[in-house]
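With one protein chain withheld, the remaining protein chains of the complex are depicted in position.
Let's look at chain A:
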Amino acid sequence: MTDLPGYPSRRGFLKATAAGFALSGVAMSAKAADKTPPVPLDQYERSYFTAEEWAFVMAATARLIPSEGNGPGALEARVPVFLDLQLAGRYGAASDWYMEGPHDPGAEPARGWQTPLTPAEVYRQAIPAFDAWCADTYGKGFAALSPQDQDAALSALQKGEAPLAPELREFFGILLANTKEGYFADPIYGGNHDMQSWVYIGFPGARAAFREWPERHNVKYPLGPVSITGERA
């Protein structure tokens, strides 16, 4: 099933264009590993985050999906880049949401998003508030804590034991959700670098053509993922 390295095989191309649609160029089906390496995260040019916020999300996502063990961590998947781009865009600005007042940010959680803040504003205000709580509790800001203390601080944040204003209550929830989004979304959004998370779990990405597979019972699908731009891994 493996193609020879460096040789774009006909079968490989067909695998990449699983639906039988011709993509616009063979170059687009090049193996992801052939690409120029992306800019290192510490040199990444941010669209939304400040330097302090960047340090926080690098540290926090590295605990939410750590690098140790099998599979990529959030940093290998470049989740912080995804977060930065999402918060700089329509999601961060809540462009599609109904944001008119009056607001009742203290309403029961089951009533949904009720803060007047957008997701980008929640990150902006919650990061220093949580960092201040970490400094009070552990003597240092979050990014400077040991991994064990970082995990304990994030657990406290998740359980509501690190008190934030009601307007910021959704912070942990969106931080975790956005981190998983960046881990699993198509690489065009900046995360899931080289489709490593898809390779890890066995999701074939944008292949989206399985005509002969429904009745192949209990047989593991053998092909690796393709991305929307035609990368393979």
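Everything that follows uses one rule, which is that a contact is a pair of C-beta atoms (placed from the backbone, for glycine too) under 8 Å apart; a residue touches a chain by one contact, two chains touch by 3 or more; residues count from 1.
As a convention for this text, contacts and distances are computed from a predicted model.
For the chain that does not appear here, its UniProt entry gives the protein name "GMC family oxidoreductase", which is one of "GMC family oxidoreductase", "Urea transport system permease protein", "Chemotaxis protein CheA" or "ABC transporter domain-containing protein".
Checked against the full complex, the one of A:Pro80, A:Gly141 or A:Pro204 touching the unshown chain is A:Pro204. Touching the omitted chain from chain A are residues 19, 21, 63-66, 68-71, 73, 90-91, 94-100, 102, 104, 107, 109-114, 151, 154, 158, 176, 179-181, 184-186, 188-189, 197-198, 200-211, 213-221, 226, 228, 230.
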